[in-house]
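The other protein chains are all here in position, but one chain of the complex has been omitted.
By written order: A and B. Residues from 1 in each chain.
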Amino acid sequence: MSAMHEPTTQQIKDEKLYRQMGMTDEEFDRAVEMIGRLPNYTETGLFSAMWSEHCSYKSSKPILRRFPTEGERVLQGPGEGAGIVDIGDNQAAVFKMESHNSPSAIEPFIGAATGAGGIIRDVFSMGARPVALVNSMRFGDLSDARDRYLFEQAVAGIASYGNTIGIPTIAGEVQFDNCYSKRPLVNAMTVGLLNHEDIQKGLASGVGNTVIYAGAKTGRDGIHGATMSSTEVAVDKEAELPVMQAGDPFLEKLLMEACLELVKSDALIGIQDMGAAGLTSSAAEMASKAGFGVEMNLDLIPQREEGMTPYEMMLSESQERMLIVVKKGREQEIIDLFAKHNIEAVSVGVVTEDKMLRLKHKGETVAEILADTLAEDAPVYYKESKEPAYFSEFQAMENTEPVVTHLKETLTALLQRPTIASKEWVYNQFDTQARANTVVAPGSSAGVIRVRGTNKGLAMTADCNSRFIYLDPETGGKIAVAEATRNLICSGAEPIAATDCLNFGSPDKPEVFWQVEKSADGISEACRKLNAPIIGGNVSMSNEVNGVPVYPTPTMGMVGIVHDLSQVTTTAFKQAGDAIYVIGEAKTEFGGSELQQMVEGKIFGKVPAIDLDVEVARQKDLLKAIQSKLVQSATDLSEGGFAVALCEKAFDAQGLGAEVSIPGSSVTALFSETQSRFLVTVKDEHAEAFEKLVPDANRIGTVTATAEIVIKGEENTVLVEGTVEEFRSAWKGAIACLLNSEA
Amino acid sequence: MTKVNVYVTLRESVVDPQGIAAKDALHKLGFDEVGNVRIGRLIELELSGTQAEIEERVKKMCEVLLVNKVIEDYSFEIGEVAGK
């Protein structure tokens, strides 16, 4: 038999072979104790995959419990393929963000593409039609050839998958910092729509019901992907890495259409994507969640390669596969339904009463473990947490201004920083308008699609300034949430729920775990105050190269509802003569700012403070003003501060410019990254009404009919003066220039 | 089964953007001796039949589907024809 060459149970124990699969000695002992015997090779594989960080959240579970997950709109919180929020009219938005960091570090095109594919499946497995994609990516600063390659290929990969399947990418962010050199972060988010009655869950219930496998055949690709993504990538040992799972967006498109037809069938009991840890996790989780067992005959699994062992089949991460449970006796109609869409579907097992995950292969039982043991009862670790030495040092520093000699040159240089520069090079590679619902494409604060058949829209964004989180994770966590909600507000949307992708270094390092904890605290508090419950997410640990962790990067994905599409607001100036307002005052706060990184070559000190009560009040005021149609354009102040935001408002406005006067120290006024600030324009006739609604707004100037930017300081001194075109060309071409300039 | 390799290349008169990009990249990497680069595709077919049948059928497959003659040329190699 096929498992003949596999090590014996005794060898696995004596030679500690489970370690190669990522299990610790304690975990192995725990597994032995739970099943009351030594696990065989296949079973050891099941344990190692299900108990990996990626599947079990064993280190992050205690942290995730801190997040607010409930709200009046929440229909499904964390725990399923994706979270669901009510958006009225019997409709709901379904969304989640997920990381594909490790695969993208090794083979960026395939890694990023399959990341998009996986999160799309998560959403349609809930019964929802995916309607928009958002992504959040981090790379080294492009001075290194490998980082340029990773960036170019990851963008192409994520684009290829989304474009081929026909779902528009409508928002996203890319930031560059050398902490991500050779260890990129690729986070993808999918937003779907469904009617309430179509909500599906991954449940294997009803004794005797049939387990059906649908989609691509199982191959030897991606074996142990879940374990791999929970460990550091050995960049110099590429030869030893397992075969990557490649994606087939065409097959996924067919699978998606079949599944969306399937969810209308009353024969369907439950459905789940075979994501990380493939068959193992889908079968064990579906059984465990439903309180039943699953027995599968592995001989029936469609296989792409010959002679696959149970271990290989169960651990394969071949893409575009779903596990489905249907009512007994209804198998053929479901198989026919898939066949109509050119998708192979076969009955492979049955739901049982005994709660076991039992696998048969060539007439023998090759695994028999309680599903709960694998899923629910995975170990939970309360990791050691320790405040890193740098934190108190930074906190003790005085806030100072970076030394700037030439204001205009500094502004131009900031506009060319890849994190600030136009991301056209990226989003021009995405089909941003497929499905013909895109109201605001990438390039504004948030992307907006309309919900066809209504006058509503959904706005979405992804945000995280990891420099702030590194310097001060709690404050930085608050800022990440606030920035996401600001971007929605500026688009005319009311934030309704959030998803997160917690990208960190190794949780075994107490200093890293401290970052996890503190940022989660900040995120939790801000989500509560800003009324954005977290309805799902993903944890990606051990993002390290040569033992150095990336900056803590808990990316926030957020969705908001635009109640009336005529309230959609964008960044760009609209009309000459409009009044320009800034909401909130600039303070000397440069810790973690783009200017500090640019001038000093490093970040340090205290991050900008954030008062969540002020934040909430200003967001409420501004949204009310936007909904009252008093606002022509809006944007929040983020990287680069006021001067960058002012320029950005002119870049997309045909032939318009601005003349403004700002008080205070010029470097602070121009470049500080003080929080809770916005830059908006208002028609002159609405100025009075606007000021009444938004008491923190200060009128600082006017939109002009000449395409020039003029910023004056105290006593009318000109601080910056230039044509919009000279700033735009610096900003627009910067990324392409960085990619092409070096050999 | 007999293995046939079909080589599809862009016609001489058609500009090959991928080939140009690859050439530039090779030059950047110090392979200065590289002149022209043309990128095509290899299609591996497994099929049955006599040498003559295979030749005729593969030619037809190329003309009908595998090759777009507006922009592409092709050639093919027939491996060892499997014995009866």
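Observations
One rule holds in what follows: a residue touches a chain if its C-beta (ideal position, glycine included) is under 8 Å from a C-beta of that chain, and two chains touch if they have at least 3 such contacts.
Throughout what follows, contacts and distances are computed from a predicted model.
Per the UniProt record, the chain missing from the shown structure is "Phosphoribosylformylglycinamidine synthase subunit PurQ", taken from the list "Phosphoribosylformylglycinamidine synthase subunit PurQ", "Succinate dehydrogenase iron-sulfur subunit", "Phosphate transport system permease protein" or "Electron transfer flavoprotein small subunit".
Check A:Ser99, A:Gln303, A:Ser316 or A:Asn437 against the missing chain and you find that the one touching it is A:Asn437.
Interface note: of A:Ser143, A:Ser205, A:Gln429 or A:Thr706, the residue touching the hidden chain in the full complex is A:Gln429. Among A:Lys16, A:Lys264, A:Arg304 or A:Arg452, only A:Arg452 touches the chain left out of the display.
Although one chain is not displayed, chain B still touches it through residues 10, 13-18, 21, 64-66, 68, 70-71. Contacts to the hidden chain, counted on chain A, fall at residues 156, 159-160, 163-167, 248-251, 253-254, 341-342, 428-439, 450, 452, 565.
FYI, only the chains that are shown with their structure count from here on.
Here the spacing of chain A and chain B, counted between their Cα centres, is 41 Å.
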